[in-house]
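The structure under discussion is supplied below as structure tokens; questions concerning it will follow.
Right after this comes chain A.
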Amino acid sequence: MQESILQIENLHVQTKTPHGTTSLIQDVSFEVGRGQIVGLIGESGCGKTVTSMSILHMLDRKTTDVTGSITLQGRELIGMSERAMRSIRGKDISYIMQNPMNSFTPVWTIGHQLIETIRRHTTVSKRQAKAKAMDALAQMNLPQPDKLLNKYPFELSGGMLQRVMIAMAACMHPPLLIADEPTTALDVHTQKLVLEHLNQIRHEYGTAILLITHDLGVIAEMADQVVVMRQGEMVEKAEVLELFENPKHDYTKKLLAARPSIPAVCPI
Partner candidate 1 sequence: MMTKGKNLFSHQKLISICVVLLGLLLIVTICAPWIAPHDPAAVNLAMKLKGSSWEYPLGTDQLGRCNLSRILYGARVSLGCALLIFLSSLLIGLIVGLLSGYKGGWIDHVLMRICDGIMAFPNLVLILGLVGIFGPGLSQVVLALMLVQWVYYARVFRGMVLSLKEQNFIAAAKISGTSHWNIMRKHMIPNVLPPLAVIGTLEMGWAIMDISAMSFLGLGVQPPMPEWGAMIHEGKSYIQTNPQLMLYPGLVIMAVVVLFNLLGEALSEKYGIKRRV
Partner candidate 2 sequence: MGRYIVKRMLSIIPVFLLATLFTTGMIHLSPVDPAEAYLAAAHIQPTDEILAQKRSEFGLDQPFYMQYLHTIEKVIHLDFGKSYMSNQPVLNEVIYRIPATIQLALTSLLIAICVSIPLGFFSGMRKNGIVDHVSRLISFLGASIPTFVLGYLLIFFFSVKLDLLPVEGVGTWEHLILPSVTLAVPLIAMYTRLLRSSVSEALQEPFVQYARIRGLKERSIMFKHVLRIAISPMLTGLGVNLGKLLTGTIIVEAVFSWPGFGRFFIEAIFNRDLPVIQFYVLMAACIFILSSLIVDLLQLIIDPRISRKEGRQT
């Protein structure tokens, strides 16, 4: 039995609007173990991002109600103070944003932002942090790490930034990594690299990965377990092979049927 890193039980998220309370997520429960990849799949608006944001406690505390249990290595996250969460974010839980081009601050080099994250969570000196940063970039097979550190975000392509983001996420060897649509808007070659990186991280560091995507191909390739969401509810949860061969829920069947049998993008 694998050690469980992330455990979500009966997660409910409600938001208060001027028109009353709306339920964003109802009764979601799943688990991600050490070195495991759990894929979270569903259409836009089904609650994938809300789930990941509630793990990170990034939802507006004033307007949203989060109930249930989210435990990270046994620690209960719901109800934790903002201050405590800040120490966890970036260190125990790393996150890869959907759109890397907009995620970095335009006026600082990516080296600066990498080092700043490292020094926030550790007590190393600037030089040590820089070495660590270069090491992280090299681990991801990124070319010329020292030159890369001095580049500004606008000087790099989306694919490059995505890989840098993964390097940044992996650098702290977090027990949990959440990847939000890591392959969208990337060309096929970079997609492959990104997925390779994710695999590398989970094999080398044992990081548990929650992979959020709407791309079934990615799920098929990467995930061990799959959670299907629809309109805020968990519709099906199964091992990946089981899901593809024996989908139980109607919605899952529709999703699988909608997938074209030939890959839509042919590698050049």
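One rule holds in what follows: contacts are C-beta pairs under 8 Å (C-beta built on N, C-alpha and C of every residue); 3 or more make two chains touch, one makes a residue touch a chain; residues count from 1.
Here is how the candidates were picked: all candidates are chains of the complex that A comes from, given by their letters.
Predicted model only: the values in this text are computed from it and were never measured.
Engineer: Quickly now, which of 1 or 2 touches chain A in the complex? Give its number.
Structural biologist: Every other option belongs but stays apart; chain A touches 2.
Engineer: If you look only at chain A, which of its residues touch candidate 2 in the complex?
Structural biologist: Residues of chain A touching candidate 2: 56, 58, 86-91, 95, 97, 99, 102-108, 116-117, 120-121, 152, 154-155, 168.
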